[in-house]
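Read the structure below first, then the notes.
Of the protein chains in this complex, all but one are displayed in their positions.
The letters A, B and C name the chains in turn, as written, and every chain counts its residues from 1.
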Amino acid sequence: MIQLADVSYAYPDSGRFVLEHVDLRIEPGTITGVVGASGAGKTTLAKILSGFIPHVDGGQLSGSVVIGGRDLSGLPLAACVSQVGLVIQNPFNQISGARYTVRGELAFGMENLGTPRDEMASRVAEVAGLLRITDLLDRSPYELSGGQQQLVAIASMLVLRTPVLVMDEPTSQLDPVGTRMVFGVLSRLRGAGTTIVVFEHKPELLHAHADRLHVLAGRRIAASGSPGEILSDPRTDQWGVSATRYTRAARLAREQGLVPAEAPLPVSFEQAAAFFGWSARTRPPSPEDAR
Amino acid sequence: MSIAIEFVDLHFRYPGGVEAVRGVSLTVSAGERVAIVGENGAGKTTLVRHLNGILRPTSGTVLVGGASTRDRSIAQLAAQVGYIFQNPDEQLFASTIGADVEFGPRNLGCTPSEAAARAASALATVQLQDQAGLHPHHLSPSERKRVALAGVLAMQTPVVVLDEPTTGQDARGVEIVAGVVDSIAAQGRTVVAITHDMDFCAEHFDRVVVMADGLVQADGDTRAVFDQVGTLERAAVEPPQLLRLAAHLGWHARPLTPAEFVDASTREPRDLGTRVD
Amino acid sequence: MTRAQFVGTGSPVHRLNPVTKLVALLSILVIVFALPQWWVSAIVVVGVLLPAAVIARCGGPLIAVGGRILLPIVVVLVLVQGLTFPGGRTMVWQWGVLSVTAEGLLFALNVGARIVCLVLASVLLVLTTHPGDLMSALTEAGMSPKFSYIISSTLQLIPAFRSRADAILLAQQARGLAVPRNPLRRIGVMMPLLGPLVLGMFTDVEERGTAMEARGFGSTARRTALEAIPDSTAQRVARWVMPLVAVAAVVVPLVWEVL
Partner (left out) sequence: MSDQAPLDTRRSRNRLLVAAGAVIVVATYAYLVVAQPAGMADSGTTRAGLIAMAGYVIGAVLIAAGSIHQLPTTTIAMIPVAIAVNIVVGQLVAVLGLPVYLDSIGTVLVSVLAGPAAGVVTGILANVIWGLTLNPIPLPFAVVQVVIAVLAGTAARIGVFRRVYLPPVAGLVTGVAAAVVSAPISAFVFGGATGGGTGAIVGAFQAMGQSLLASTTLQGLLSDPLDKLITFTVVGILLAALPSRFLQRFPFAREHRVVTTAPLAPPPSPSE
């Protein structure tokens, strides 16, 4: 379990807080999405969750960050990174370049931690199969496309098998097919007990895969709830969170009085099909239809 | 202020030997809003990079305002074609946002006061007027992308080319970029955009060009192109959400915006809404 | 030229342990600098380097690359020292005010032979050794993994940075930046070009540091390696014998002089 209690943070010498009084509770073996406008502090929160703040970036951190019963500020960085794997936003910078092939790049983290040779080879093969990059293993990571590099960057953390994974926009360079595949892999990892925190803003995928969403706005957690609740909330625009076109159309229909005001708004394609299918037959959808 | 652009049987082969554009002929009239869609490697960026001379045709011709781009340098074409690159960090350099936005107009020969006025108005268009005195890197990446957009808008070119303008933008950023596209077109200027965001594309462009394998696969009115399901699938393009939903519900209408969708929902035959299980 | 030009022919020279080759290179350098007569270098080039290049099937690239580096140096060396060597007394050839001295030519021959040896030996090592293998082998031999990371990472980053520099140049030209003809006025276009490159560097540096820590680079655990480095008893012996020969090349002449 991950628990943030009253966390505030200011970067060194900056004179202002980027996060204030953040409380967050994340259950083990779940996928948690964190959404919010660009510049709302998502990358900062990702670094707090993985111990890089305050261990590397310094600055002023108050409150407590407890992961698996231990306070991160009391642990050395090496212990933090063995608990929490961080996938940073830009895959180009996640790739170390210390090795000349994707295979070597994937093994690099394990080499640093002293993983035995046979074990390294089998973990590389397993993760590469999972993310469908087996045919890239002997290529140079720098001659790959942005999307392929992003898959390599994700794989380079998955091989370390940390109990917690924090991912900062892990699908920013992927096409829809790649994005769905990555979320599929995350769902499998959750099934195996990994706790995943993903900073992402693709509403359809969050709705399909996340167990819970938190909204970061105005330097704090502005709302928490199920993906359905958060993504159909009337405040999405104000939070800088994008709603699906289904939700927007349904909201418009509700504003025009075409459906009852209490009807829950759809987020996904399936829900929207049900919503507008029913509305077209003039029977208002019941709350169960949209869930 | 309004000029047309034309590609005539354009071929382009990279020095490595890959032929990225394999015979494209396309005319864009002044004031059109054209979106070019297709998966990575389809040749979209290669095509539009011919508009301001970054790439030169292997064969074929590119006409901007009726004249070939052949004998004009990138800097000369810059007065006619504004090109907004994907990555703002490859162009922002000045110590204030305002100064950076003035860079383009100054290069085009504007007086300092004119450049400042243009910069102010461009920054207002992207809603960053209050940040003009800050360093570009005080902003979030999504805001920096809007600074780069303003830097090209301030050059007031008759043609504006946008490469993936909504990538990395949050909800509000997408809305602002959409507003920019609409306002450029309203002034009779031409907008050509490459985009992966089909919903954005459906709501703000008159015309869609689908590319795959260096060729144009479909070209025409937005609604008509997004209805060519087979072609889109071959080009690995997913139709916009609402259009897909309307088709799934068996509607005749092909709505592009939430308003059109809701409007259509009241007019569609009611018994057709039962295909849902 | 900033890309490592490894030519992978899979020859016996390629398959040697990279440390063996590096020790050989260093021993050769010590020998030719300790015995500074031109014929020592000539023997090393003809007797060791060229045969090794033939075995490695890298003769062509070695001559091409080595020639490109050496030709200007050797030409300048012979001309400049032949004509202007301070210790020159014995005139061999005179034309107007120009005079070539025997001492100057001998100096050029002695120095030039060593440079040829230095360049050819280094280039041969680079041609026959993948930089990654060299770094892995040196790390295994006790070099700090930090060196290995910096070298390998830099070699791979350079092409990416070069395309970034190209992209910056294009982006600024698309904003109307024209490069002036006057070289001094060109200094004015430096900031729009260097600015984004250096600013980008800061973002990269921060993210790369984080990513490296996240992958345990700061770990104090005993590191392991994915790939095994080939080695043999013969090579282990050679790695002792070659430096001994080099030391002898330094010590023997000294003792000779003293006696």
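Criterion: a contact is a pair of C-beta atoms (placed from the backbone, for glycine too) under 8 Å apart; a residue touches a chain by one contact, two chains touch by 3 or more.
Everything numeric here is computed off the predicted structure, so don't read it as measured data.
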item	value
Chains on display which the left-out chain touches in the complete complex	A, B, C
Chain not shown: contacting residue from C:A141, C:L193 or C:A238	C:L193
Residue among C:A42, C:I150, C:A225 or C:A238 touching the omitted chain	C:I150
Residue of C:V46, C:M91 or C:V205 touching the missing chain in the full complex	C:V205
On chain C, residues whose C-beta touches the chain left out of the figure	1-5, 29-30, 33-34, 36-38, 65, 69, 72-77, 79-81, 83-87, 103, 106-112, 114-115, 118-119, 122-123, 126, 131, 144, 146-147, 149-151, 153-155, 157-158, 160-162, 164-165, 169, 179, 183, 186-187, 189-191, 193-195, 197-199, 201-202, 204-206, 208-213, 217-218, 220, 250
Chain A residues that touch the omitted chain in the full complex	8, 10-17, 20-21, 56-58, 60, 62, 76, 97
Missing-chain contacts mapped onto chain B	94-95, 135, 137-138
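Just so it is clear, only the chains that are shown with their structure count from here on.
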item	value
Chain pair with the higher count of C-beta pairs in contact (A-B, B-C)	A-B
Centroid spacing, where centroids are CA-atom means, of chain A and chain C in whole angstrom	45
For chain A paired with chain B, centre-to-centre distance based on mean C-alpha positions, whole Å	29
Overlap residues in chain C, where contacts from two or more other chains coincide	none
Set of chain B residues in contact with two or more other chains	none
In the complex with chain A, residue positions of chain C that touch it	130-132, 145, 148-149, 152-157, 159-160, 204, 207-228
Of chain C, residues touching chain B in the complex	164, 167-168, 170-178, 191-196, 199-200, 202-203
Interface residues, chain A side, partner chain B - complex	36-39, 145, 147, 172, 175-177, 201, 236-237, 240-246, 248-249, 251-253, 256, 258, 269, 272-274, 276-282
